[in-house]
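Have a look at the structure below before the remarks.
One chain of protein is taken out of this complex; the other chains stay put.
For chain A:
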Amino acid sequence: MDKPDTQALAASRWMDKFGGRGKLIQILIIAFLIMVVLPLCADIFRLNLYGKYLTYAFVAAGLVLCWGYGGILSLGQGIFFGLGGYCMAMFLKLEASSPENTAIQSTPGIPDFMDWNQLTELPWFWQPFHSFTLTLILIVAVPALFAFLIGFAMFKRRVGGVYFAIITQAIASIMTILIIGQQGYTGGINGITDLRTLMGWDIQTDFAKYVLYFACCGALLLCLLAGQFIINSRYGQLLIAMRDQEDRVRFSGYDVANIKIFVFVAASVISAIGGAFFTLQVGFMSPSFVGTVASIEMVIFCAVGGRLSLIGAAYGAFLVNLAKSSLSETFPQLWVVAMGALFIAVVMLFPRGLAGLVDDYAGPVRRWMKETFKRPQPAPAVEKKTAPPASNTSPDSAPILSAQESH
């Protein structure tokens, strides 16, 4: 009789690490929508587009951690999205540039744009991208290292707030200029194009597009789970605490800079994974996805979805992109204005984004459902083991981050 109770307790403890049963159900709903509903409703052309939108959900989720929870606004997430995307593109480009495929070039075996720019040898930093394993490592390691360096330089010197935002934006701008300027090494403004195969497997067939779409969905769900784990740990509470009272955290014996560096690195890595899937699904990578405009759009995705909700941000990225492509197909000029208006509206009218709206309306509905369909609660049995019966809410069994629910 005791056993199921302890099992239920262990299960609920385990779920609490990811934000409790409710959050996990919400992630399952996303999984169902993107992995079942969308593939059934859309043809492969549309699905491939949706896959592209979902790659922005990675970035938006990263921004929830770093901006929503950590209070660190980065206007340069395109840098990391781009780094991940370029790493993947470099691998695919090298594969597409086999000596047989490039026999007509003056130097066969190097990417076509290098040949056009009179390069006769593959630059050293392209060498690791011959190996797929190394590429996978670098997709994560390069943006992580770069974010670490930026974070270390800024946060150890207590640069924060709007200064940090401006600096990240400047870095995004520098990155674009660098990529465009170094055409021979990077493909310049056209980016890295003509990507056809992944380890001999044609990525432009419909079947490959399905596979890549589902892989992207899987990776997104894992990133959302990882994000849930982070914000529901003591570290996640520290982020909130630091956002509200940085000095109190510092004078409670924490190294605030390290806390910030980690969340910035985590956000960058998540963005980079999104970037890699972008390259795989779209088939090219170019500086326009790195720069300031792209980076600011990413912040808008996050703000619209709700900067305190990983799940909300994923919806936000998807929906804004959906609106963007349908609007920009019909009114190309209008879209930019609409995007700006949307951002202003979100900030002024519903600062917690879609997730906040859902919370406001779903909360009462959920409460009503609970009242109406009362179930016998296993809670008292749980309490006996963890807390004196006098208190009716035991901190042990309470969700670690109940404050989060009030957001």
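Going forward, a residue touches a chain if its C-beta (ideal position, glycine included) is under 8 Å from a C-beta of that chain, and two chains touch if they have at least 3 such contacts; residues count from 1.
Following the convention adopted for this analysis, contacts and distances are computed from a predicted model.
J.: Name the omitted chain as UniProt records it, choosing among "Two-component system response regulator TctD", "Branched-chain amino acid ABC transporter ATP-binding protein", "Carbon-monoxide dehydrogenase small subunit" or "C-type cytochrome".
T.: Hidden chain identified via UniProt as "Branched-chain amino acid ABC transporter ATP-binding protein".
J.: Among A:Arg21, A:Arg46 or A:Arg248, exactly one should touch the missing chain; which is it?
T.: Within the whole complex, the residue contacting the unshown chain is A:Arg248.
J.: Tell me which of A:Ile192, A:Ile259 or A:Met285 is the one touching the absent chain.
T.: Answering carefully, the residue with contact to the hidden chain is A:Ile259.
J.: Write down which of A:Phe152, A:Tyr235 or A:Phe350 is the residue touching the left-out chain.
T.: Within the whole complex, the residue contacting the unshown chain is A:Tyr235.
J.: Touching the hidden chain in the full complex, which residues of chain A are there? Just list them.
T.: Touch set of chain A with respect to the missing chain: 229-230, 233-235, 237-238, 240-241, 244-245, 247-256, 258-259, 262, 391, 393, 395-396, 398, 400-403, 406-407.
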